[in-house]
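One protein chain omitted, others in place.
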Amino acid sequence: MTEQSGKLTKEQFTRVGVDEQASENLVRPSISYWQDAFRRLKKNKVAMASLVLLIAIVFMCIFAPYIYPHPYDEQNIEFTNQGPTLQHIFGLDDLGRDIFARIWIGGRVSLTIGVVGALVSLLIGVLYGGVSGYMGGLVDDIMMRILEILSGIPYMVMVIIVTVFLGKGMSSLLLALCITSWTGLARLVRGQVLELKECEYVMAAKALGTPTLKIVTRHLIPNTMSIIIVQTTFSIPSFIFSEAFLSFIGMGIQPPLTSWGAMASLGQQQMAYYPHELIFPALAISVTMLAFNLLGDGLRDAFDPKLRQ
Amino acid sequence: MIKYILKKIGYMIVTLWVILTITFFLMNCIPGDPTQDSMKVLPEAVANNLKARWGLDKPLSEQYVIYLKNLLHGQMGESYKTPGLTANQIISERFPASLQLGLQAVAVGLILGLILGILAALHRGRWIDFLTIFIAIIGVSVPSFVFAALLQKYAAGSYFPIVGWSSKGMGIGQIFQYTFLPTVSASISGIATYSRFMRSSVLDVLSNDYILLAKSKGLSNFQIVKRHVLRNAITPIISIVAPQVANIVTGSFVIERIFSIPGLGRYYVESVNGRDYPMIMATTLFFSFIFIFCMVLMDILYAIVDPRVRKSIIEGNK
Partner (left out) sequence: MSNLLEVKNLEVSFHTYAGEVKAVRGVSFEAKAGECLAIVGESGSGKTVTSKAVLGLIATPPGEVKKTSEIIFDGQNIMNYSEKEWRAYRGKDAAMIFQDPMTSLNPTMKVGKQIMESILLHSKVSKDEAKKRALELLKMVNIPNPEERMNQYPYEFSGGMRQRVVIAIALACNPKLMIADEPTTALDVTIQAQIIDLLKKIQKENNTAVVMITHDLGVVAGMADDIIVMYAGRIVEKGTVYEIFNEPKHPYTDALLKAVPNLKNENKSELRIIPGTPPDLIAPPKGCGFASRCQYCMGICKEQSPEYTRFSGSHEAACWLNHPMAKEVYGIKDIKEVFEDGK
């Protein structure tokens, strides 16, 4: 094997035995699941950049109208459809309104729909799925039947039914999207709870007489948390997307209120001559979507214990 | 197996009935009736006449029963806005374009998406993998109307017309010419989603021992992919693809609007804007039917592709 000096001393043959410390050193320090996930997320540069970007976008949506000199409804009739200039950095729309100012006002609506929608469907989904999975038996059966019927309704149809009844606007849009969007999460949570219920550590907890509430808070919630967080991160952009589509075809946000989808819809009509009117709202949607999706990917990787290393 | 299919169809009918009932009563809850809706005020005699024609003079429950009866005979009602024109006529006139666009977009999305996903997984870490990841990220982040608008702007004046749709009597070349841009715009999100899922599904399958066993039999990489990877990788994809396919067949509304395609989606939106209730009802039911039908079809397909699912279905019915 390795070349040997040939000159070996007796001292070298003194027994040193097992160095307990050294052989145990190889075992990694134990850190909690959440610490570990957070550490991994912090190392993921793409996800962190997305997070920073999202914070910046939210910041702008809140504060831009106070910083930026042009209000979103100010009309410059003589300069309609003007391209980007130093004064109006994203240019003006067909009514001479500043697009940069409107992006942040529209962003308020788009982001609100995304976040509120995701949170509402999270709440309903987790409660429904959790109860269904935890109760099991007949209750589970009935709840799943109802869910199956509800998830058979295409979201477009639901939007139209609600819109016809309540009129167009943000609230009917939110209501329709919430009604159709929680079913996926409910199924996921139910599946997780069913699986966890069969887990030996939950059975052990039951056998030891742990109260139900404690099992739910100690075992079920922490173990479904990661899947819920990831799912919610992905559902925010899908709400934003749905809003954009519906506003684009005129079923969503109505003037004078605006959103990214509504702006893109107006811009599309001017696309042939004034592409900036579509490009900036489209960029706003795309960048936000991208950031949420990349952050979601990062969270999923961070939470996936299979990748833990 | 047949029992399973019947059960699924049963669910489908119940779901449709729920949608129908909700829609029917909601629409009739809205104050005012179509005779008051028009711009001009109708003389009372004319209004009563119209009400009688549409059956609006009867109590609501009776209207509901009549509606259900007509529906069972395949009659979906008559338009308020263009009296004489029935929903059946409009759907049969408008739906083919929507269906064609939807099917073409799904086909293109599936073919390109699956191929890209497989190639990416097989060449993990190479350029094709990065290209696929890039397409997947862009495809889910940029709305299809942006692609459509960009295509329209930059294809203006080229071989491909930027508005319109193929009509009867066109040759295959012309159909291709007219449907190319809308199909591409509608298929991008599909390409992105399917390639992403297929990639991870193939990677999952590749890590299985049976792939190693296949290799140790002396099969070439191509044979392994064809015989052992594809079927196993596609199975989990079906459940993800199903709602997407259903959505795209029923919901290319945006693309129809941008390219001025005379599809049912556009008509749906128009009838909502015009408050043409019988048409809204009919289209709602029709779209729901198509959507649910697609989902049931996918469930059945799932059982055909995966013998384990088939087994659990058969056992579940015993």
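Here the chain labels run A and B in written order, and each chain numbers its own residues starting at 1.
We adopt the following convention: a residue touches a chain if its C-beta (ideal position, glycine included) is under 8 Å from a C-beta of that chain, and two chains touch if they have at least 3 such contacts.
Because the structure is predicted, anything quoted here is derived from the model rather than measured.
Set against the missing chain, the residues B:Lys81, B:Lys153 or B:Lys215 yield one that touches it, B:Lys215. From the set B:Gln100, B:Thr235, B:Ser252 or B:Thr283, the residue in touch with the chain omitted from the display is B:Thr235, counting the whole complex. Where subunit B meets the omitted chain, the residues involved are 125, 208-210, 212-220, 227-228, 231-232, 235, 305-308, 311. Residue positions on subunit A in contact with the hidden chain: 1-2, 4, 8, 10-20, 22-24, 26-27, in rising order.
One rule holds in what follows: only the chains that are shown with their structure count from here on.
As a whole-number value, the distance joining the C-alpha centres of subunit A and subunit B reads 25 Å. On the side of subunit B, the complex with subunit A involves touching residues 11-12, 14-15, 18-19, 22-23, 26-27, 29-30, 137-138, 140-143, 145-146, 149, 152-153, 156, 246-247, 250-251, 253-254, 257-258, 268-269, 272-273, 275, 277, 280, 284, 287-288, 291-292, 295. Subunit A meets subunit B in the complex at residues 148-149, 152-157, 160-161, 163-165, 237, 241, 244-245, 248-251, 264, 267-268, 271-272, 275, 278, 282, 285-287, 289-290, 293-294.
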